[in-house]
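Omission of a single protein chain aside, the complex is shown with its protein chains in their original locations.
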Amino acid sequence: MGIRTDLAIEARELCQKDKNGEIPGVKIEEYNDGDIKISNVRIIDEIGEKTMGKSIGTYITIELPEFAHYDSYSMEDVSKVLCNELRLITKLEDSMTAMVVGLGNWNVTPDALGPKVVSKIMVTRHLKQLVPDSIDEGIRPVCTIAPGVLGITGIETLEIVKGIVEKIKPNLIICVDALASRKMERVNNTIQIGNTGISPGSGVGNKRMEISERTLGVPVIAVGVPTVVDAATMANDTIDLVIDEMANQASSGSEFYNMLKSINRKEKQKMIEEILPPSVGNLMVTPKEVDMVIDSLSKIISSGINMALQPALNLDEINKYLN
Amino acid sequence: MGIRTDLAIEARELCQKDKNGEIPGVKIEEYNDGDIKISNVRIIDEIGEKTMGKSIGTYITIELPEFAHYDSYSMEDVSKVLCNELRLITKLEDSMTAMVVGLGNWNVTPDALGPKVVSKIMVTRHLKQLVPDSIDEGIRPVCTIAPGVLGITGIETLEIVKGIVEKIKPNLIICVDALASRKMERVNNTIQIGNTGISPGSGVGNKRMEISERTLGVPVIAVGVPTVVDAATMANDTIDLVIDEMANQASSGSEFYNMLKSINRKEKQKMIEEILPPSVGNLMVTPKEVDMVIDSLSKIISSGINMALQPALNLDEINKYLN
Amino acid sequence: MGIRTDLAIEARELCQKDKNGEIPGVKIEEYNDGDIKISNVRIIDEIGEKTMGKSIGTYITIELPEFAHYDSYSMEDVSKVLCNELRLITKLEDSMTAMVVGLGNWNVTPDALGPKVVSKIMVTRHLKQLVPDSIDEGIRPVCTIAPGVLGITGIETLEIVKGIVEKIKPNLIICVDALASRKMERVNNTIQIGNTGISPGSGVGNKRMEISERTLGVPVIAVGVPTVVDAATMANDTIDLVIDEMANQASSGSEFYNMLKSINRKEKQKMIEEILPPSVGNLMVTPKEVDMVIDSLSKIISSGINMALQPALNLDEINKYLN
Partner (left out) sequence: MGIRTDLAIEARELCQKDKNGEIPGVKIEEYNDGDIKISNVRIIDEIGEKTMGKSIGTYITIELPEFAHYDSYSMEDVSKVLCNELRLITKLEDSMTAMVVGLGNWNVTPDALGPKVVSKIMVTRHLKQLVPDSIDEGIRPVCTIAPGVLGITGIETLEIVKGIVEKIKPNLIICVDALASRKMERVNNTIQIGNTGISPGSGVGNKRMEISERTLGVPVIAVGVPTVVDAATMANDTIDLVIDEMANQASSGSEFYNMLKSINRKEKQKMIEEILPPSVGNLMVTPKEVDMVIDSLSKIISSGINMALQPALNLDEINKYLN
C-alpha cells in the first residue's frame, strides 16, 4: 500500500529490507562533508517505486549539524553543500532561465518556508530583459513566484505555476516547500532535494496536480524541509515506542509479552483513532522558537540556491545585490 | 501631451475647460449617498481621451466622509456604496466566475493595499469545484491572486495574470491597486472605479503591459485608492501655491505681480529640478498612521467587493465565512 | 506534592475527591449563560490550597462555545460574559485607575496573547491627565504595559511591573497571559479568571517573582487562556489513554489486565523520559491556524476587559475610540 511520508529517508527506514539489508530497486550512498551528513537515495525501477511509495528518481538528504540555526558559519557551510548538490542534480547551462517557486501558506509560520525563501532569491530576469547593459553578462536570468495555497487563492497551485511557465518558458524550476516529518528529531534539521517534483499539500498527493517535469514539461527540482510533525503522527509514534518498551521490559514468552507483540499496526491505528479527539487532526507539533528557525532555514536555502544559480558571483556579492 | 495622474477626478481639474465649463468628449455626473460624494466621469470619444490622458470609459470616484477610517458604521456605508457602483459598472450573471487581483508590493505599506484586499476576499472557486455540495448554490465562484511587482518576481505582472487567466478562464477580473495622488487631501480618502483596466506601477504606463480587456480578453474593473503623494509632486504643488499666493498679495500691475504671473509651468518645473536633490524622487509623503489606514481601507474595499460578488449573502454572513 | 497545571479546572479533575465526590477546602459552582459554560472554583483554606496546588482564592473558567473564533456574534457573547465575571470578581469604583499588563513573548505566536490584548485596550490615563476636558468624565483612567519576558529584556517581569506600579500607583491590575493546558481540547477554548495573581513563565512558578497583590500591594486579576500543550504532556497523556484502553479491552482479571493496572504513574513517567528525545521538551502542540485564533482571542478578551473597565461606554463606542 506504500508508505506515507514526505521524506525518502523515512520511507527507507520504514521499508522491508531484504536479507542483505537492502531495498530492491533502491540504491543508497552516504557520505559526509565536514560535520554535514549527506544521503543519496536513488529509486531505480518500479519495484523500488512501489516499495518506497515514491517516484523513480534521486533524493538527496542533507542533515544539518547541531546548532546550525544559531551559527552563521555553520549556516554558510550548509548553504555550500546545498549549492553543490543542486549543481550535481541539475544540468544548468549559462543562458538558461531559472524560476524559483515558493510553495506554502505565508500565514502559517511553519508552512511559510517556501515564500520566505523566494523573498531572498536574487531576481534578475527583468533586468536582463529591460536593462541588459546594467547587469553583468555572467548573471543568469532568475524569476520567482509564491503561488499561495488552494485555500487562499481558490486556484490549484499547479494551474498558477503552469500558466506562468507557459508565458515565460523557464528552462528549470526549483520548488521550495515545507514538509511534514514522522520524527520530531528531523524537524527543521533535514533538507531533501529531489528531481521528481512535488505535490503541494500532501505526503503522497494526487498525481494530477503534482508540480513536476511530467505536468510542466520543464525539469523540476524540489527542495523541502520538514517543519512540523502532525500531532496524530506524534501520538501514534509515541504509542509504538511505549508498546515496544513495555515488550522489552516484559519477560519474553510471558502472556503480557505475547499480547503486546500480537498488537498489530491496524489495531493500534484503530485504538488511536478511538482515543484521540478528532480535533487532533488539526494540531501540529513545532519547536517553540519556530519563527526564528524558519527565518534561519530560509537564509540557508536561499543562499544555497542563489549560489547554485549564479556561479559567477560569490555569496558576499549576492548578499550585497539582495540588500 | 496629456495629464499625468492616476485619478480621473484630478485629470478633470487640470484640464482646459470650454466656455461652458465643460471638457469636450467628457460627461460628468455628481450625486450624493448620505454624506458620501460620488462622481461619474465618462470619457466618450477620442477627443476626451486625448484631453484627459485617459482611455475611453467610465471612472467613478467615491469620496470618503471624514473619519471614515475610524468608525465601523461609516466604513460599512462606504462598502455599500462601492458594492452598488461595482454592480452598476459590471454585468454579472450568477454563474460567472470572478477573479480578484491585488496589485502592488506587500513589502511597502502604502503599496500593499491590493494584496491586503485580496487576503480578505471570500474565496470559493475551489469549493465549487471540489466540494460543490458543501456550499450554497447561490454562491459565486471567486478566486484571487496577488502577483507581486516586477522587482520582486522578475516577471511582468501582466504575464503572471495572463498566464493564470488562460488557465482558469474567469468571466470578470477586478483589479485593486494603490495609486498616487497629486493632492495630499485626497490620499486615502478617494476610491476610484474604472472599466478601462490599469497599468501597474505608473500614472499613465505603457499600453503593452496594461491589465485590461484589450490584453486579457475578459472585462477588467479597476478599483484604486491614492495612498501616497510623490514628494516631488508635493514640492511642486507647494511652489505653485506660493507663487499664486504671492501674486494675490502683490498689487496687480506691479513689476512683482507681472513677474510672478510670467513664470510659466516649464520654468517652474526646471527650477524645481535644479533645487530639489535627485533623491527626492525616491521619497513619498504618507500620513503617520499609514499602517492603520491601509488596514481600514482594505476592509472597506474587500467588503464592497465581497457584497458585489455574492448578492446571495449579507455582510455578516460573508464575515462569518471569512473568519 | 501538588498538581502542575495552569488551570484550576484541570487541577480539580486530577485531584483526589472524597466519598461525596468533593475536594476538601474547595467549593465549586457551575452555571450557563446561553451556550457558554462557566465554572467557579473557590479554594477556601490551606487544605484546598495544598490539594489543588493553587493559592486560596477564586478561579472562574469560561468555556467558549464551538466556532466562537469564527463568529463575531458569538465572540461578542463571550466578551460580555467575561465583562460580567470581571465586574463580579473586582470591586471597581469610578475614580480608580486600572493598569492592564500583557504578559508573554510577542515573538512566539501562541505566547503573544497578552501583548496582543493590551494593544487593543482603550488607553485613557494620559488623556485624563493632560487633556481632561477633551474626554468624558465617566471614562476611567486606564494604562497598559507589555513587559516582555526575561529572555528578551534580561529583567524579571515582576521588577518591571513593580517599578512602574510604584510610579503610577494604579488601583487595580489586570494581567493577561497565555497558559499551557494538559488537554488538547481546552487549547484556545477556555478563559480562566483568577484573583490570586500569576507567575510568569511557569505552571506553578516561584513565589518570589509572582505578580500578585502580595508582591505589588494592589489587587491583581489574572486572565489566562491555554494556547499550547507541551509535546511531552501530550505524549504522556496519549500513553495514559492507550494503557487505559488496553486495560478496558483485556479481560478483567487476566495477567495482561493486572499488568496494565499495576503500571503506576511514576513508572510511566520514567518510561516516557527514556523514550522521548530530550528535544521534545522544546516542542509545543498548537492548532495549524494559531495566528488567526490568537487574533480572535485577543479581540474577545480585550473587548471584555474594555467593557468591564468602561461601564459608561458600549462596545461600539469603545471600538470607535480604538480605531
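Quick notes
Each chain gets a letter, A, B and C, in the order it is written, and its residues are counted from 1.
The definition used in the following text is that a residue touches a chain if its C-beta (ideal position, glycine included) is under 8 Å from a C-beta of that chain, and two chains touch if they have at least 3 such contacts.
Note that the structure is a prediction, hence the values are computed from the model and not measured.
Within the full complex, the chain left out of the display is in contact with A, B, C.
Of the candidate positions B:Ser72, B:Asn171, B:Thr215 or B:Thr286, contact with the hidden chain is made by B:Thr286. One of C:Arg125, C:Lys268 or C:Lys320 touches the chain omitted from the figure, and that residue is C:Arg125. Only one of B:Leu14, B:Ile47, B:Leu88 or B:Met271 touches the chain withheld from this view, namely B:Met271.
Listed residues C:Arg42, C:Arg87, C:Lys162 or C:Lys320: the one in touch with the omitted chain is C:Lys162. On the side of chain B, touch with the chain left out of the figure occurs at residues 107-109, 184-185, 231, 234-235, 238-239, 241-243, 245-246, 250, 254-256, 259, 271-272, 274-277, 279-280, 282-292.
Contacts to the hidden chain, counted on chain A, fall at residues 69-73, 292, 296, 316, 319-320, 323.
Think of the hidden chain as still there; on chain C it touches residues 119, 123-127, 141-146, 148, 150-156, 159-160, 162-168.
Simple rule for what comes next: only the chains that are shown with their structure count from here on.
Taking the mean of C-alpha positions as each chain's centre, the chain lying farthest from the centre of chain A is B. Centre-to-centre separation of chain B and chain C, using mean CA positions: 46 Å. One inter-chain figure worth recording: chain A and chain B are separated by 41 Å, centre to centre, where each centre is the mean of the chain's CA atoms.
Between the CA-based centres of chain A and chain C the separation comes to 37 Å, rounded to the whole angstrom. Under the contact definition stated at the top, the residues of chain C that touch 2 or more other chains are 292.
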